[in-house]
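Note that one protein chain is taken out, while the other chains of the complex remain in position.
Entry: chain A
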Amino acid sequence: MFPQFGATAETLSKASTMVFRIGTDAHLYDDPDDVSIAPLLDSKFDSEKCEALKRLLAQIAQGFDVSNFFPQVVKNVASQSLEVKKLVYLYLLHYAEKRPNEALLSINCFQKDLGDPNPLVRAWALRTMAGIRLHVIAPLVLVAVGKCARDPSVYVRKCAANALPKLHDLRQEEHTSAVEEIVGILLNDHSPGVVGAAAAAFASVCPYNLSLIGRNYRKLCEILPDVEEWGQIVLIGILLRYVIARHGLVKESIMLSLHCTESSHSEKDGSDVDFRLLKVPIDMSGTCDSEFVNMVSKCYIESPDEYLSRSSYTNRVSFELNGTHFTSKTNDDVKILLYCTSPLLWSNNSAVVLSAAGVHWVMAPKEDIKRIVKPLLFILRSSNASKYVVLCNIQVFAKAMPSLFAPYYEDLFICSSDSYQIKGLKLEILSSIATDSSISSIFKEFQDYIRDPDRRFAADTIAAIGLCAQRLPNMAYSCVDGLLALTKEDFLTKDFGSGDQEAGVLIQAIMSIKSIIKQDPPSHEKVIIQLVSSLDSIKVPAARAMIIWMVGEYSSLGEIIPRMLTTVLKYLAWCFTSEALETKLQILNTASKVLLCATGEDLWTFKKVFSYLVELAECDLNYDVRDRARLLKKLPSCNLGSQGPEEGTNGLNEKNVLHVVAKCIFGRQTREVKAESNNYRFYLPGSLSQIVLHAAPGYEPLPKPCSLPLDDLNVPEGTHAVEKGPDYSGTDDHGTSSGPLDEESASDYDSQHSITGSSGSGRSDDNEFTSEENDNADPLIQISDVGNASENQNGVSQSSPANLGELMSNRALESWLEEQPGSSNPGISEQSQVCKSSARISIRDVGRQVKPKSYSLLDPANGNGLKVDYSFSSEISSISPLLVCIEVFFKNCSSETIMEITLVDEESTRALDSADQAAAVNESSMKSYDNVPTLVPMEEIPSLEPGQTTRRLLQVRFHHHLLPLKLALFCNGKKLPIKLRPDIGYFVKPLPMDVEAFTDEESHLPGMFEYTRSCTFTDHIGELNKESGDGLLIKDKFLAICESLALKMLSNANLCLVSVDMPIAANLDDASGLRLRFSCEILSSLIPCLITITVQGKCCDPLNLFIKVNCEETVFGLNLMNRIVNFLVEPALF
């Protein structure tokens, strides 16, 4: 009506918000580029610079790329104003990696700032310098960090500790030992603040170097309560790992609760205890689910690979805790750890509480564990987000030891503000901690939940009731009664519009009843009857189907049910046509089950009903129903009597067989329902993996108990690791099953040795990967283990198909890389062989897919209908190393038979009679290589029918790798001249070797023996597009590239695939760093020739390949490389 008023109001409100925003940086955020920024940056006033930088920051915040201002911004790093400095640093850190060259300009300034008297300036300079991540300046940063680690200011030392992971992230092996040394210094710092940051650095730089902790263990424990909360979280975890590696698990703890009775006598002889047979009721603080606890503790200690390998050989128990791995609660180190972590249970930071609780859970004697309960429950009063995480952990604790939480069930009651996930978790915990004394109040509570407006939650509650009843059998009756009453409620039975969620409640109720009945069917006979009688009112198809299933399943149960079967079946037959699909199927099943078990006078009725049902079903609209009907019609034909004309004894036999089959299908099996928890995998309390329920990258289980030898602490680093591996497995390698475990843990500790020791030994490529794996910074490659070790070992090329394809675990890869070639212990070397081969990334089925390229030798048009193709074969001539094997295919494309086909060398035909020549050659070739024939004559093909194809293997000696060989083909008495073109790719034969040997060999062939060329590769694009595109995981992309590349190589040259190295890049699509190694040796001279292909570029774009050939025979190597480049560039034929 009055638009101008509206307008005024609007402008007014705008104006008022403007007033509030005056003096803030609002205008900068809203229009960051309304003035030109460049001149401001060059201004001589700090305030203008500030404004420009804020505008840039605003654009960064909004996701625009303003890296083009980099040079101008970098200049300002020298500014004296701290605010400008801060803003420049913020900008610099955001873009430094993108603009490395310009970033270098700022280094001088940082170095100057590092000497500044103001600690804040020093700290900022250090943080920024370490943060810009340039490999070039890493040595400078290292020096700076080393200096700052001894700085008088605590804050600077703390920043130095934080800078260490940044430095480590650059993966420069030559600095590893220096970095670790600084970690050691900082861990020993007297200021708690520094120790906390140092602990974080330790965890990301050298988590396996537990001996570093050993030196300061006591001090670290004592300082723990004073460390900053964030440092506490990390430090607690490290200390726990150390104690376990050093002393093993505590005998009295819940992890080893299964032993408590047995240990007294098993301890002395140290023999393995068979836990599976022991089901010891736990005394003291109540009962715990021993099997469950055993599984949990097993999961805590074994790595994901071990878990996978264990689940693949289910019968082999690979994890045995034996007497030597125990320690007792009286151990000083254990005591002090528990003593120092227990006050942390009062921390304000829920992460600290949870991590302290984790230590107690694993280490504390059973009677002391209960002290973690109240603090954990107290966290439930903090934010919703932490509530959820804590509940996830409580869930595991409560399942393992219900008695812990049983008295505190009230804390787990649900309030309406809880989110759906939290409600679900609480219900699950409640149902697992319910006891006979608490169940009545829990049920009261559950009854309230069933009336909750959130029907999904109500359905979950009903499921929880079912679980409770299964846990506490004496509650089963009242549960079933309650549930039955619920199913009779009219809001559930009513068939109304929004019944979707109500239907869910009803289905869940029937499901819970079903699962309770399953526990003890005979005692719940009446329930089944009541359910059946309510069939009329229950309309939800899934619920009906379940009730009908129960009729069939328990048809012969008790007294009353068999008597009412006829009525029920008649009723079912009557309503069959109006039922939903699943109900129809269930009716059919039930009818046949009843029929199978029926005897006496009812049989006749059942038969009639059954055949009526089958008839109806056969005309059903749904094909599933029709199929089922047809199947059932055949099956119980014996009980059905004469359905059709039978044929004597033969038919009778058939009938019996059918009867047995029917019994098998419909008879009540007494199948054991395996506890579903066996499929679970547990992760350490408080870990991310425990929340997402898969091993997150970088997840490490607890170290193997007692894997850190005692004398280790005094031996300087570097040397101890060498001794450890063999030493360890020498003493502990007693059982078949524990062998691999020991090896695993031993190699963990080896790792740090070889990082420090082998830099500069020409294995730098490998080392790069090593450290990357160590760091676990890249999670993208999810890796699993397969035990196809031996296959991989012997030559990957065409001869051995079907290996690998799986990317191996970080750990396995690592252990493989760190494995020492010259190990003296025969046991360990054997194991490491296995480790080695299984650790490589490789490509499955490449061998099978390799299709050597086929060339045409003779066109049917020229050859009177004879078509001759050839391809180079990977076979090696047995006659002479100079000969190349060629497969030749002859095909008759004409309509007449072709006679007497043979191929001969043109020159030799000219000179000699072929037959004599052949014999002579065969002999002479054995003697010397010099007069090897150009062609070992082939067996003549007497005749070739129209359409027939024959294959012959030719052995040819090419004179030159480019010049074709002139041959003559005789057929039907006519001579046809043909030319056979050589392929240098087949002048070599595969030389199987492992990567060690490869790199070793490679290091002997530097300089002039090494040639490189680059080219582009596009084959994989088609491959990637073929495979459904977006749904692909990154692994598959890489795999596809590896595969197509390897395939291309192996299809065009006779090589052996040595290894495939995965790139460890943070970027999803970046295939850079992918490296394939091939080896071969020259046929004639047996000189090895090594080929390395390194990939660079995005997965989905054409890739840049760098091909490197190392070969003593320079000319040959060059030619081979050119050939490789040629065929790699060639587009693939699809």
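What we mean here is this: contacts are C-beta pairs under 8 Å (C-beta built on N, C-alpha and C of every residue); 3 or more make two chains touch, one makes a residue touch a chain; residues count from 1.
Everything below uses one rule, namely that contacts and distances are computed from a predicted model.
Asks: Hey, which one's the missing chain according to UniProt: "Cell cycle control protein", "Alpha-1,3-glucosyltransferase", "AP-3 complex subunit mu isoform X1" or "Centromere protein N"?
Replies: In UniProt, the chain excluded from the picture bears the name "AP-3 complex subunit mu isoform X1".
Asks: Which of these, A:Asp33, A:Glu367, A:Asp448 or A:Glu896, touches the one chain of the complex that we don't see?
Replies: With A:Asp33, A:Glu367, A:Asp448 or A:Glu896 as choices, the missing chain is touched by A:Asp448.
Asks: Would you mind spotting which of A:Arg381, A:Lys488, A:Arg951 or A:Arg981 touches the chain that isn't drawn?
Replies: In the complete complex, the chain left out is touched by residue A:Arg381.
Asks: From the list A:Val390, A:Cys597 or A:Leu935, which touches the chain that is not on show?
Replies: Among A:Val390, A:Cys597 or A:Leu935, only A:Val390 touches the chain that is not shown.
Asks: Tell me, which residues in chain A touch the chain that this view leaves out?
Replies: 17, 21-26, 28-30, 46-47, 50, 54, 57-58, 60-63, 81-83, 86-87, 89-90, 93-94, 97, 118-120, 123, 127, 130-131, 133, 153-155, 158-159, 162-163, 165-166, 169, 191-193, 197, 200, 204, 225-226, 228-230, 233, 237, 343, 346-351, 353-355, 374-375, 377-378, 381, 383-386, 388-390, 410, 413, 415-417, 419-422, 441, 444-445, 447-448, 451-453, 455, 458, 489-491, 494, 496-498, 686-689, 691-692, 694-700, 776-780, 1033, 1066, 1068
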